[in-house]
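The other protein chains are all here in position, but one chain of the complex has been omitted.
== chain A ==
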Amino acid sequence: MAQLLQHLINGLAAGTIYALVALGYTMVYGVLKLINFAHGDVMMVGVYMGYATAFALGRDMRSSLLGVAVVFAVAMLGCALLGFLIERFAYRPLREKPRLTALITAIGISFALSYGFQLDLGFLPGAAPRAFPEVIEPVEWLVIGDRDVVVWNWQVISFGIAVALMVGLQYLVFRTRFGRAMRAVSWDHRVAALMGIPTDRVIALTFMLSSALAAGAGLLYAIKDTSVSPLMGLYVGLKAFVAAVIGGIGHVPGAVVGGLVLGLVEEFVVGYAASTWRDAVAFGFLILVLLVKPGGLFGRVAAEKV
């Protein structure tokens, strides 16, 4: 029983992180109908920015509250800029082209980033995983029984940050002017432009927002895993994408549910079956969901307009 509870907690903690990254996929897909393949790699770049910042701050500074805030702020702002640049120079010129061209571009950027960061050129970190500094010193927040169930402080903190970000996003999309513009662009970007909505700016802001979210989620992931590596973006990004599809891509609460479900499924497989199978689970689950409910749990398969 205690073991079950522990797995539940670990699964939820992992799931919130997937959910945050999945939100980025879902937002961009909602607005552009583009799978932003490079999303996970933008996240990876953000984690490296946080890593560099944490080292620049020094050992004492980075574990203070201000230090953590600076690390997160630098990574999130840096990623917002990166997201803006990618959208501006790689996706915008292709917006009226067939959808496949943008997808190929996204895959190209993804591979350029994840393998570019493996290069051994001196200023780049190289292929080997690095230990991520303990910006949040791990403390046992809650211990039940004889260490039957342990809840770490970073689990609570990341859960809190993730929930706060999700609530904020829900507010932004459904209660603000910008959110209304986003939904209008998502509905039909040409008509939205005719109605006076600056679609380019809305799309750019959506990219910046999703990239910043990814950076935040990536830092939480790096703190959980205590490591960074150039390929983390590819793996975390793929799983988060699976989460977004499970929830129904383009659907904001669906991405959150999908992330949590995926986190729990993975944790239970690791806990009760074998940890070596973990990476296969997400995709097996994805194929299963697509077979049974092609639109995901909350999405529906819309007829294509001509």
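One rule holds for everything that comes next: a contact is a pair of C-beta atoms (placed from the backbone, for glycine too) under 8 Å apart; a residue touches a chain by one contact, two chains touch by 3 or more; residues count from 1.
One rule holds in what follows: contacts and distances are computed from a predicted model.
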{"item": "Identity of the absent chain, which is to be given by its UniProt protein name, from \"cysteine desulfurase\", \"Quinol:cytochrome C oxidoreductase\", \"Branched-chain amino acid ABC transporter permease\" or \"Polyisoprenoid-binding protein\"", "value": "\"Branched-chain amino acid ABC transporter permease\""}
{"item": "Among A:A80, A:M208, A:L234 or A:V265, residue touching the chain not depicted", "value": "A:L234"}
{"item": "Candidate in contact with the missing chain, chosen from A:Q118, A:N153 or A:T226", "value": "A:Q118"}
{"item": "Residue, one of A:T16, A:T53, A:T105 or A:Q155, that touches the chain absent here", "value": "A:T105"}
{"item": "Those residues of chain A which, in the complete complex, touch the missing chain", "value": "35, 37, 90, 93-94, 97, 99-105, 107-113, 115-116, 118-120, 234, 238, 241-242, 245, 274, 276-277, 279-280, 282-284, 286-287, 290-291, 294, 301, 304, 306"}
